[in-house]
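With one protein chain withheld, the remaining protein chains of the complex are depicted in position.
Take a look at chain A:
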């Protein structure tokens, strides 16, 4: 689904003297079926931005278009279900929202809420549990007997079970170990290849370099850059102003360029870096 923000401003505590801008005149287009990463320091407005996409928050001014829906400050809270079925949101620490007595019931809750029949929801639960890397044995367990990483997977399965077109992920791998992190990131990349639009909030610049097609950088509620990761990570102004940190490969290339090596454009993945080093050492 294509998502367009047009001059969207969001003010928290709008009517109080301590009003502060969560979003400040943001205009951004998020392409259909692309993997878009949203980065920025803590408190920069990333979570506020994505919460507009399924109308959990509404603009104080400006408008956004999500597929065929237009969301403005006037948007009514009724009839948001079709939108929320299309836009699945995995919040930070989604495991804190588990509540049912079995994993199966927990995964079925979302789809049934969106009008799936019980047997459809059950089928979805059986399909999703394996998709997130857990065996069907887990379905009859209590979610509270699982480890943190397993609970995370169950919570993600619950969002995927409603078959959303667009999936928003707010730091989905925070707290997962590296093996778990790669598995979950591969899962999202795989969902993208099956036609989903993926929007990922992250602090992990290596994940951005390795998985994202596009990226957007937020700072103090403003959109300060967007485009291809290879271009954005080469934006000197952002780096000089500390609005962005580099992936490990780009950091290494930067240090390596102190002597003998030269990079016209900083490589952002290990494969790019490795190819550059080989070429410069061995020559052509």
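Things to note:
The rule is simple: a residue touches a chain if its C-beta (ideal position, glycine included) is under 8 Å from a C-beta of that chain, and two chains touch if they have at least 3 such contacts; residues count from 1.
Basically, contacts and distances are computed from a predicted model.
As stated in its UniProt record, the chain not included in the shown complex is "Phosphate-transporting ATPase", which appears among "Aldouronate transport system permease protein", "NADH-quinone oxidoreductase subunit M", "Putative Cytochrome bd2, subunit I" or "Phosphate-transporting ATPase".
When the full complex is taken into account, the listed residue touching the unshown chain is A:242, out of A:74, A:137 or A:242.
One of A:27, A:61, A:92 or A:140 touches the chain omitted from the figure, and that residue is A:92.
Taking the whole complex into account, chain A touches the unshown chain at residues 12-13, 18, 40-43, 47, 92-93, 96, 145, 147-150, 171, 174-180, 203, 242, 245, 248-249, 252, 255-256, 259-261, 270-271, 273-274, 277-278, 280-283.
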